[in-house]
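Notes follow once the structure below has been shown.
Removed: one protein chain of the complex. Kept in place: all other protein chains.
And now, subunit A:
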């Protein structure tokens, strides 16, 4: 390959993604947000339309937010939540991809197991949260289980769909060149399915985070959800809103991270093909 490097620089492939548009939209979005914040501040602090105790002005929320960032208790809660989320997600990815590949690839499993998976997917699992806490206790286990339960189905179902749609011609080509059995799974089915799995993981991560916070909210001894509940209970609305903002940031960072991962792991895949897929 050494000989090809020089040639490659001459015939550099075209850039994979054009960067047009987003700049403009980002500015528009920022302007809208700034406008909303201004109206909010005016309504509360200057016009006193709403009591600050119910809806603290943005400046108060910002102050709470900055306070949070230097509060060791906050970081402890953060670590608690993130650890559960990570463990739950890793379990969901391993189980979800394995089950998804197996069910997608085996016609027998597809006809027997898949209907139940769809059924479970559409069941509002959030309703099971109190049960989990009752059975698994107030500690980490109930949260991890909730994260897993919420995250695993989108991963299974996306992976399954990916495995089903692996083009027959790719499988034929593999067979012609002697790629069978496990090698087929590893070299063809898995990479062909990867973009779908990653889309599922992205959705699973978002749902899993919801599960984590919900679990903490309903009955917990730590974590961001617990902190949020506590602040709301104490009627510290500025801190509560700051907590919500923290959560929005975490959720978005997670999604962005997985997006980046998707582009790194599956650069050949055109995002547009799986947009809107859940």
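Following the convention adopted for this analysis, a residue touches a chain if its C-beta (ideal position, glycine included) is under 8 Å from a C-beta of that chain, and two chains touch if they have at least 3 such contacts; residues count from 1.
Criterion: contacts and distances are computed from a predicted model.
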item	value
Chain not displayed: protein name in its UniProt record ("Phenylalanine--tRNA ligase alpha subunit", "NitT/TauT family transport system ATP-binding protein", "Quinol oxidase subunit 2" or "Sulfur carrier protein ThiS")	"NitT/TauT family transport system ATP-binding protein"
Omitted-chain contact residue, chosen from A:25, A:54, A:177 or A:233	A:177
Interface with the undisplayed chain - residues on subunit A	1, 3-4, 7-8, 10-11, 13-14, 167, 169-170, 172-173, 175-179, 183, 187-188, 191-192, 194, 266-270
